[in-house]
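One protein chain is absent from this view; the other protein chains keep their places.
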Amino acid sequence: MRIDKGQISSRLLLFSVACFLQSSALLTAFLTEITRQDSWIVVLLGAIVYLPFLWLLGTLMAMFPEQNLIQILDEVYGPVLGKILGLAYLWFFLTLSSVNLTDLADFTKGTIMFRTPAPAMSAVCILVSAIAVRKGIKLVTKFSPLFVIVAIVTMTLSTFLVINQFKLENFLPIFTLPAKSYFQGTHIIATIPFGEMVVYLMIHPNVKFSRREIRKSLFWGFAVGGLTLWSTTLRDIGVLGNTVDLFTVPSLITFRLVQVGPSISRTEILFAIILIMLLFYKITLLYYVAVLTISQLFKIRSYNHLVLVVGSLMITYGLTLYPSPQKQAASVQETVPVIWTVFEILIPTLTFILAKIRKLPKAKEA
Amino acid sequence: MGLIIAAYAIFALVDIFPIIRSRSWRCILVFIVLFVISLTLAILLKLKVKIPSILLFLGDILKSWHLTY
Amino acid sequence: MIRKAVKMLNRQRLSLIATVLLASLLITLLSGCWDNRELDSLFIVTGIALDKAPDSDLITVTLQIGKTESKTGASSESGSQEDKNAIILKASGRTPLHGIKRLNFNSSRSLFYEHNQAVLFSSELAREGLKEYLDFFLRDYESRMEVPVFVTDGPTDRILAVDLEQEQSAGMYLARVIQDLSKLSPYYKVRMLDFLSRTREETVSALIPMVAAYDEEDLQKLQICGMAIFKDGKMLDSLNNYETLGYILAMGDVKLIGIEAQSEKGHVIFNTINLDTKRDVKLRQDGGVQVKLSVEGALGIGELKGFNGMDFPKVIPELTKMAEERIKEQIAETFEKAKSLEADIYAIGSEIHRKHPKKWEQMKSSWGSVFSNIDLTVDVKVEIPETGKSMISLEMEGASHEDR
Partner (left out) sequence: MLIEFILRKLRFLLDGNNSSYYQTEHKDRTYTSVGDIGNNLDENLCSLKKLFVNSSDLKIHKFKFGGGYEFSGAVAFIDGLASSSTVTEAILRPIIEWQPEEGPLSMREIADILSESVLWAGEVEKVSTMSKLAGGCLSGDTAILIDGCCHALVVNSKGWDKRSVAEPESETVVRGPREGFTENLRTNTALIRRKIKNPKLRTEMLTVGRKTQTDICLMYLDGVADEKVVEKVKYRISNLKVDSILESGYIEEYIEDAPFSPFATIGSTEKPDVVAGRLLEGRVAIVVDGTPFVLTVPMLFIEIFQTTEDYYTRPLYASIMRMLRMTAYFITIFAPAIYISLTAFHQELLPTTLLFTIANAREGTPFPVFLEILIMIFSYEILREAGIRLPRAVGQAVSIVGALIMGEAATSAGLVGAPVVITVALTAVSSFLVPMQNESASIIRILIMILSSILGLYGVAMGFLALLLYLGSLTSFGIDFFAGFAWTRNLQDSAVRMPLWTMVKRPANIARGDMTRRRFFVPPLRPYAAEEEDDSEGGEDVE
């Protein structure tokens, strides 16, 4: 019983994955506070650490091509436990989308609109992304090629504009930090930007691709997204050097330093707007997944009437999550990675092993 | 305060009639539950009531198990 | 079929009514437009200056506002001081923000810092230390990181109130001057970010260009007169233009600078085509530091005087030797001054910190003394490819005739 009949091609999925990762370029701010100049190494490590789980994600999709995450859970863990895990994942997706939404509102409030209340901005964002979510997966992922190209062009343009302030020795004191902070940095990177790709377990039934193509498109999307993320961190460290941990959003300060002749300066607003559009894409995708999970769990046929309600819940729930940015920064660095690991790595691996033991896909074919 | 009530009333108007017309009890139930939760949260927030955040709560539990950094 | 069409129409009509209602509510709900600041309700700040209050231990904050006069003859805002093209607002307070907040009471428009062109500190204030006054510039959203910083030789309000005929305001004039100077070498322009990052490194001392106002007949003029040396946020001393040249040559990446050389044979001024310095810092076993500066580059002859009776092939090696002597002498001179003040203006400390972090831990505490007895070797290799339009100067004319 597939709720959204929309079918998208595997190339569109590739772009959607790439865009999904690129849009979390804002979150590198949490990382640089811990691993200052070496954050670019940590991003690399995080990517490598996540690769096996990416492979696992691909195999799960190959094993259950027609069922999304909730149905897989029902089948592997049985109806009762499956339902409970489904509810847990529902909470996870809802929290994920509302955290990102509040992130967007706070980022805009922090950079462009200082006195506008954050819920006003998230309300507008929800209204606009509701247009896409109501229409289904086809529209949500329809413009992902555009966003990927815009992200890459912005990244290269901004690096080019700031190149004259790029000092190689800003990277220099390498490996001077304690080992614990490297482990913590890798853990953050592996779970927050990359781990969230578990969301695609809900979307893969809507994608027309053969078994071999699944891993190919997932991997290429992961590569493009990860590469852009990595080069953003490189650029920020190269320009800011030792002051990188001083600022809340380092890439924004890099854009502030763009000085091309007397007239073109202070262009960080334009770059901020582009970052907002990218984050908008990620929020729309998470919003769509949250709505899909609810309607899948409660077996509702047409989900587009629930869209606005879930949106309003996201706004209000998001406001209760983090009373202050300091608490948010602290929790993201310490507790959130652990919680996310449970959902993004432990449960999928468990499902994979159980499915292999009970040889489940075979039962379906028989 | 009034604005929030007006906003919620309007977007309920958008969705309630199609749902009732679709006659699927399950969907109506879920809609009402979600609507009530988000409305109460909004009103509580407006009244500046301190709502404990789930993420921080989970964080403290994990801290007590020394699982965090 | 018709029922389905009608149902589709109903749904569409309903959703249209609802969206229109939602949009209208959105407008009323959000019509607060919080961030809306009309242009004519703003004072556009083009220069901020901090100064020591004459009697008490407070500081005076002087804001220079770009004056906007409307061509249509509508009422123009009268500033507190009649001035042709800039309004000067002054207030005193314990900290910059404290002063500014008091300003808000008597000015009809809100202050707008985004277009600030220059930040000036008076030298007395600088001597007492600027660290505690920097926090406003670091924290405020609207203060830009790439604003150039200056130290004024004397009270700042005289600088800001200077009435220039060409530029709109002194702040803009200073920004233009620094922009041109940075074409000579990037180390002239000190931005707020550079100043902050250097003050943050305790061992490294920052340099800020100094500005002085001087009177020429009735016109007032502004002039950059060297650099002020800071250590840990406090101003120690200043380098005059000549010594600043030595510092610039030591840091490298120099263009268009004029170098003057004098010897018994004649006098010459070179135009630098490009000069770059490679710095090689080595730690000696006994804890001392050995710095080797190798300067290479190309110079063009700007002006020749003397050298009578010498033909061109002999003049060139002579000039090269004079140039190399001159550059070495200038760099050494400034280096001596820096060593005497124990002020590491060349950021050698942070270089050691980057290259040998472990050794740096021990040296950090006693870096002042270590720096003061660094032994410096400078070797300069220069060629002179360009001689301008004419090869030989008039005095040299006579010699070439006889040879032939």
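Letters A, B and C mark the chains in the order given here, with residues in each chain numbered from 1 onward.
One rule holds in what follows: a contact is a pair of C-beta atoms (placed from the backbone, for glycine too) under 8 Å apart; a residue touches a chain by one contact, two chains touch by 3 or more.
As the structure is a computational prediction, the values presented were derived from the model and not from experiment.
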- Among A:F280, A:Y303, A:Y317 or A:W340, which residue is in contact with the omitted chain in the full complex? A:F280
- Message: For a quick check of understanding: of A:A88, A:L139 or A:L227, which residue touches the chain that isn't displayed?
- Response: A:L139
- Note on the structure: Touch assignment to the omitted chain, from C:E69, C:E216 or C:E264, lands on C:E69
- Query: Touching the missing chain, which residues of chain A?
  - Reply: 11-12, 15, 108, 112-113, 116, 120-121, 124-125, 127-129, 131-132, 135, 139, 142-143, 145-146, 149, 262-267, 269-270, 273, 276-277, 280
- Residues belonging to chain C that touch the chain removed from view: 1-3, 6-7, 9-10, 12-14, 16, 23, 26-27, 30-31, 33, 35-40, 42, 44, 46, 66, 68-76, 112, 114-115, 117, 142, 168, 172
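Here, only the chains that are shown with their structure count from here on.
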- Whole-Å gap between the CA centroids of chain A and chain B: 23
- Expressed in whole Å, how far the mean CA point of chain B lies from that of chain C is 53
- Rounded to the nearest Å, the gap between Cα centres of chain A and chain C is 41
- Task: Any chance you could list the residues of chain B touching two or more other chains?
- Result: 7, 11, 14, 18
- Note on the structure: chain C residues touching 2+ other chains are 22, 29
- Within the complex, chain A is touched by chain C residues 22, 26, 29-30, 34-35, 114, 138, 141, 144-146, 179, 193, 196-197, 200-201, 351, 353-355, 357
- How about chain A: which of its residues touch chain C in the complex? 110, 113-117, 120, 123-124, 127, 169, 172-173, 176, 241-243, 246, 253, 256-257, 259, 262, 265-266
- Residue numbers on chain A that touch chain B, as the complex places them: 95, 99, 123, 180, 184, 294, 298-302, 305-306, 308-310, 312-313, 315-317, 319-323, 327, 331, 333-336, 338-339
